[in-house]
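Heads up, one of the protein chains got dropped from this complex, but the rest are sitting where they should.
A, B, C, D and E are the chain letters, set down in written order, and residue numbers restart from 1 in every chain.
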Amino acid sequence: MIFLTRRAVFSASHFYWNEAWPAEKNEQVFGRCANRNGHGHNYTLEVTVAGEPDPVTGFVVDLKWLKEVMEREVLAAYDHRHLNLETLEFAAGKLIPTTENIAISAWNRLQPAVQAAGGAQLTRVRVYETPEVFAEYRGGQ
Amino acid sequence: MIFLTRRAVFSASHFYWNEAWPAEKNEQVFGRCANRNGHGHNYTLEVTVAGEPDPVTGFVVDLKWLKEVMEREVLAAYDHRHLNLETLEFAAGKLIPTTENIAISAWNRLQPAVQAAGGAQLTRVRVYETPEVFAEYRGGQ
Amino acid sequence: MIFLTRRAVFSASHFYWNEAWPAEKNEQVFGRCANRNGHGHNYTLEVTVAGEPDPVTGFVVDLKWLKEVMEREVLAAYDHRHLNLETLEFAAGKLIPTTENIAISAWNRLQPAVQAAGGAQLTRVRVYETPEVFAEYRGGQ
Amino acid sequence: MIFLTRRAVFSASHFYWNEAWPAEKNEQVFGRCANRNGHGHNYTLEVTVAGEPDPVTGFVVDLKWLKEVMEREVLAAYDHRHLNLETLEFAAGKLIPTTENIAISAWNRLQPAVQAAGGAQLTRVRVYETPEVFAEYRGGQ
Amino acid sequence: MIFLTRRAVFSASHFYWNEAWPAEKNEQVFGRCANRNGHGHNYTLEVTVAGEPDPVTGFVVDLKWLKEVMEREVLAAYDHRHLNLETLEFAAGKLIPTTENIAISAWNRLQPAVQAAGGAQLTRVRVYETPEVFAEYRGGQ
Partner (left out) sequence: MIFLTRRAVFSASHFYWNEAWPAEKNEQVFGRCANRNGHGHNYTLEVTVAGEPDPVTGFVVDLKWLKEVMEREVLAAYDHRHLNLETLEFAAGKLIPTTENIAISAWNRLQPAVQAAGGAQLTRVRVYETPEVFAEYRGGQ
């Protein structure tokens, strides 16, 4: 079993706000992240798949294919976007776009495409908000 | 003469839009950066001052002081902010918040404080939008 | 389950010396690290907690709280300190401040505070002595 | 149990080519990597061993020894070499030098030396082809 | 005047060999770099242009255009190539592909395209062979 990982970067805006709370409570809990104009980050998305290298190619998966999947499933939706305003998961206050929730949402976007391809399994999605903070999701495990 | 540099990071949203143009032209010139919801970056601000080390302290400037100046003059205005909506320089479409203009604006914010302190001179302000792109301003030089 | 990680940096001095050995043996085993004047590093402390994101905040833990815990429990004791001379764990030759032992000691400092908070579990402490060398501790596992 | 990791860098050339295929198929599958003149990378080798710190030294293993093992077993064979032309594993088209296969081969080179030393176990070998792509092997696990 | 910089990465093979010398002398002077099978690097190309930001766009140059120029003039020729075998400058032993000469050659490739565009001037080309070694060329200055 080999764990093969690829990184990509996307730039997005977000803010933290719980619609069920008054403004004061949002500001108290979320601090500067509660600014509803939004602020942004260069997020790093790190995707790991696991499997046996194909003896014919030496590939667990074709890295060009993995790059396309990451771009089509995640970057097309998140890059140069305001997560709270323009994405299915986070729009209309449905879900707060914390690094934790972005990692889960990226997994949910990637998993069907990796599974449909057969072979390698998605095992880990890591999202860095900055070099100092990151969240990792491993599916149900 | 010693050139002493300190870095700090701020997270901000921005978009590119020229109010004098129709939407089509903005989208053609600025591409994905024309999304008026904004997107964001972890910007790195790199500030260089030059002078002789004080023989009593060994300091060109006190780095704690330089950190405070950078936080008070630049980060307090830009960090966790939407540059197009919440800053003096860029609000109301006055100036487009490109990396180039952010570097000039940061210089203009820092220069009076460094000059007022006497001694060391501000010689360079560099702003990284991402690790791959940065703009540098050296004042009138 | 989400694994949420935060980094912090501390600068400290240390040396390696086993009091039960003669100087020659210390120098033979520990080489340049046996210099009792000490030398130093910018250590990176990387702390991972695991749990479910709170549906109300989207947080596994509040990252501001985690930063405070790391500063209070570890950085307050280690940053700008000589580990062999000024820390409970390593003073008086009780324990040699290798990267391995610093990782275990940081875990032991952090674990009660994370446990007392309830909710998320401490799952991993990683300490980088340099970008080329790091030690990781996962508690009893 | 502590997991202790050390990194080293090697510079090598490689290309991807399956001798059983016609040139067209190689070019279609491997793209620019099929250029038989070779191209190259600064690979980062990251080796993790696990064990209990020796109470006498504080070491899981002596990092100077681990460095020597990495240099003797892997870097001496791969650094400043053309992997397809000059290495036992990859010469004569036996195995395609993908990042996946380099990670497995490095494990196979390191494992006997770590095992012979007794004590700590080799638990993970990670190879970065670039900062954006890496493969990890954990032995039979 | 603003100095705007963009980075790109290319992976290439090279070796050092002076055709006028016997093999022994090449090996003595160039050491492991004299291996004629080649070895390789992930080179980072860093290109700086200088000019005034256009008041209409805020751009010194359009960074999309600069990326295209770097890809067309340099990466198309060097990326995934063996510099000694496949490039105009370095083929047939004409010039030894040291980091110094690669920086000069990249400048010579970029300069006509930047000049033809009018406006901003090419002021600096920096090439990193590894994070530890880089060469910088500023044209005739």
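Annotations
By our rule, a residue touches a chain if its C-beta (ideal position, glycine included) is under 8 Å from a C-beta of that chain, and two chains touch if they have at least 3 such contacts.
Source: prediction; values computed, not measured.
Note that the absent chain touches B, C, E when the full complex is taken as a whole.
Chain E meets the missing chain through residues 16, 18, 20, 29-31, 95-101, 103-104, 131-138, 141.
Although one chain is not displayed, its contacts with chain C can still be listed: residues 9, 11-14, 32-33, 35, 37-42, 79-82, 85-86, 130.
By the touch definition given at the top, chain B reaches the unshown chain through residues 1-8, 53, 56-60, 62-64.
The criterion applied here is as follows: only the chains that are shown with their structure count from here on.
Between C-D and the choices A-B, D-E or A-D, the pair with more than half the same contact pairs by residue number is A-D.
Matching the C-alpha atoms of chain B with those of chain C calls for a turn of 180 degrees, to the nearest 5.
In this assembly, C is the chain whose CA centroid lies farthest from the centroid of chain E. Between chain A and chain B, the centres computed from C-alpha atoms are 28 Å apart.
Each chain gets one centre point, the mean of its Cα atoms, and the points for chain A and chain E are 35 Å apart.
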